[in-house]
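Here the complex is missing a single protein chain, while all its other protein chains stay put.
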Amino acid sequence: MGLERTEELSLNMGPQHPSMHGVFRMVVTFDGEVITKIEPKVGYLHRGLEKLAESRTYTQFIPYTDRLDYLSAPHNNMAYVQTVEKLMGVQLPERAEYLRVIFAELARIASHLVFIASTALDMAGWTAWTYCFRDRERILDLFEMSAGSRLTVNAMRIGGFNRDVPPEFWPALKSFLDDLPEMMEEYFGIFYGNEIVMARLKSVGILPKELAENLSITGPVLRASGVQYDVRKAEPYGIYDRFDFEVPVRYGCDSYDRTLLRLDEIRESGKILRQAMRDIPEGPVTAKVSKIIKPPAGEVYHRVENPKGELGFYIVSDGSPKPARVRIRSGTFINIQMLPIVALGWKIQDLIAIFATLDAVLGEVDK
Amino acid sequence: MNALNQLPLNIAAAIRSLFGDPHSIWADLTMDIISIILVIVLIVLAALILILLERKVAGWTSQRPGPNRLGPHGWFQTIADALKLMGKEDVTPAGADRLMFKIAPMIMFALPMMTLAVIPYGHGMAPIRLNLGIVYYLAISAVSTLALLMAGWSSNNKYSLLGGMRAVAQMISYEIPLVFSLLGVVMITQTFNLSQIVADQHTIPFIVLQPLAFVVYLIAGVAEVNRAPFDLVEADQEVVAGPFTEYTGLRWGLFFLGEYGNMTAVAALTTTMFLGGWQGPAILPGYVWFFLKVGIIIFFQMWVRWTFPRIRIDHLMGLAWKVLLPLSILNIFLTGVGIYIYQLIVPRIGG
Amino acid sequence: MGNKEILRQRVEELAAKVSGEVEELSGVLILKVKGAYLSETLSAAKSFPDVPCDFLHDMTALDLKDHFEVVYQLSSLHGPQRLRVKGTVDREHPVVNSVTRLWRGANFLEREAYDMFGIEFKGHPNLKRIYLWDDFEGYPLRKDYVTESLEERSVVLPLKKGE
């Protein structure tokens, strides 16, 4: 009896599959349960945002950016309005800059909470999922009371904010920050510290540093591969150069480090929030901008550190009230390319875990 | 209290006395039919209560009240769900192996019926008294894997097939430590008869003498009923619902009933083997003690399910082969040494 | 000499070699070359001594009515250098060389540019539409692509009785 060859099985996972984070689809070829080939397919949520932008005015496109990475809408708002402001040369009032940092870091915490929740859920850790969503709710409440919406926040305008946050925002933010360490302890206890989780994530899905750089990976996935690179430090936008925070980095390159790095980032965001809360001055929140926004002809590429990766906006203006071209460089769309390379040779369960640690949001992947 | 304790036996005697000869073939047949009906009622009742309890526990762990719409605190929720399942269309996928597809849920439902029939629920209250009770139980409970494989294979669905194959791989690894962990008890009692084992625990439950075997059996038992963290067969994040993916309506409901029945059966056997079965302080009737202990084991299983994430399949096999199996063999060895010392010393000191 | 000056010097040397133009717009150096020189330019930029622009940040295309421009945003994870390389491509036969051999991450980006603008990347391992379905007609981000009107788009099929 010679070596028997088993027949390969190609399985279509998604767009309707319990762990595909929306409508991602991949055609996976298995040998037994071992993956031999992955073909990612995206585009089921493609709405043509870049084309839509060309027929909207600069202000009218802001609500659409909410729909990019819908788990951290303020970041998308911020990236977009900062690009337009750079194009026009607008100087923001101090309070608006601080508020932007507060919104962005709150959104980062909220997004990472969803990440922990969904990673736990992809490994059937149901209860950890509900705990993270319970705490994320408090951030969404903060967004709701100040901007009027929970998910598609639409908080920022070109030239600042449309209105100041209400006075009850500050005590709520403070109590959230006070509870944050306790919450993180709970997540650690129920998810990170669990031996099953460690066994499933440690040294699974290794993304070496060189490969990560070659694949243009950004964000926490890159930092978990041992590259200490964060746009907030490397090329500070807004007033991020005023804050004292660390850029967490881990050298394990595996799924567990990618997961743990998010917890580190929540801690650092808490630090930034405390400083911003302490330093925020009184004053107006809107700069003087004309009602009809008409940037001069030119082009600007601006990027921010989104919780999922770097979010870049490349806006070309021809001097008319509508942009000639808006290019969105979304982090996870590029990060997702690592999946067919990294997950080869692992099993289905590892594939699910590796995909979860990528933290893909299909709104951003499909634009 | 004694009257309450003996109530089921007295009822049985009363029914028998309706016949001219209490031990005629007709009397025996009637009693057996009544016992079978009682076991079926037990499974259905257990499933109705356990499904709700599961959802309540899931709710409580995540700070929710659980189902709370239908009836007081949502206690009628499962009945509504069962009615809904009955109203659903019965779909057989194209290209399915029809016969196997239809038989699989029935097998799954029949198994807990057969296993629960040999459990002693009280003093003299085993529906069927078998001298080889444990062997019978183990043989029958292993068949559930066959039902899962049949369902997975016949559904003509790749996810189902993967789930079915996982069931087989999982069974091979946990079944051996499961059997070995029960051997210690058998060595002490020198019998396979479950009623006799319970009677032998009159002074001390075997969990005290066999703590290692108890832990091994508890872990392997969770694996046997395919519950989290060992629910690889129906891991919905990976293989959608495993073998159950293509099932609808009442057939799916039968799988569900069978699953909860199996869970009850494993808990019942744990109670019988390690927790002293129906033995307990006389403040409550024996059968109440029995179900209380079963309830505690089941609650523990639920608590574990809603806390832990799912283990990876190769880790499960590693755990079963490299940890549980050596532990259960060690347990057999220790039990043997213990019995030897006991036999060596006790007669000399005149015990 | 600061990082910026070195970069400027390198870019100008490179521009002379590939007959490109250098300009600076809001603090970023832009190197404009012909489409045919793109892969040569990019591989040279990737291995600039001292200031390697070795991280492909983004790649996209612009429709400038009479021609296309393929835009590469280069940066580095180990320094502040940033460079924008633009290659002009003929509108009728938009073909450039793929850079997937330099950066594997360009894979999806080039597929997206192909999907949206119809620019063909020679040497790409799997040049297929990425967002839109395979038999989609036209390239949506070209300026001459006609979108359907709002009325056409918002037709709601009426609900049938018994549905």
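In order of appearance the chains are A, B and C, and numbering begins at 1 in each one.
We take it that a contact is a pair of C-beta atoms (placed from the backbone, for glycine too) under 8 Å apart; a residue touches a chain by one contact, two chains touch by 3 or more.
In the analysis below, contacts and distances are computed from a predicted model.
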| item | value |
| --- | --- |
| Absent chain [UniProt protein name; select from "NADH-quinone oxidoreductase subunit I", "[acyl-carrier-protein] S-malonyltransferase", "Cytochrome c oxidase subunit 3 family protein" or "Urea ABC transporter permease subunit UrtB"] | "NADH-quinone oxidoreductase subunit I" |
| Chain not shown: contacting residue from A:Thr36, A:Thr59 or A:Gln228 | A:Thr59 |
| Options B:Asn10, B:Ser24, B:Gln63 or B:Gln343, residue touching the unrepresented chain | B:Gln63 |
| Touching the absent chain when the full complex is considered, from B:Val288, B:Val304, B:Met317 or B:Ile332 | B:Val304 |
| Option touching the unshown chain, where A:Glu54, A:Glu186, A:Glu235 or A:Asp318 are the choices | A:Glu186 |
| Residue ranges of subunit B at the interface with the undisplayed chain | 57, 59-65, 303-304, 306-308 |
| Missing-chain contacts mapped onto subunit A | 56-57, 59-64, 66, 127, 131, 134, 144-149, 152, 154, 162, 166, 186, 189-190, 193-198 |
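Just so it is clear, only the chains that are shown with their structure count from here on.
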| item | value |
| --- | --- |
| Euclidean distance of C-alpha centroids - subunit B vs subunit C, Å | 62 |
| Centroid distance [mean C-alpha coordinates] between subunit C and subunit A, Å | 23 |
| Subunit C, residues touching no fewer than two other chains | none |
| Footprint of subunit B on subunit A - complex, ascending | 9, 11, 17-19, 33, 120-128, 130-131, 134, 190-191, 194, 196-197, 199-200, 347-350, 352 |
| For the subunit B and subunit A complex, residues of the former touching the latter | 58, 61-64, 158-159, 161-162, 228-229, 231, 235-240, 306-315 |
| Residues of subunit A touching subunit C in the complex | 42-43, 46, 48, 50-51, 55, 86, 211, 213-217, 222, 227, 229, 234-235, 298-301, 303, 310, 312, 314, 316, 325, 327, 329, 333-334, 336-337, 341, 366-367 |
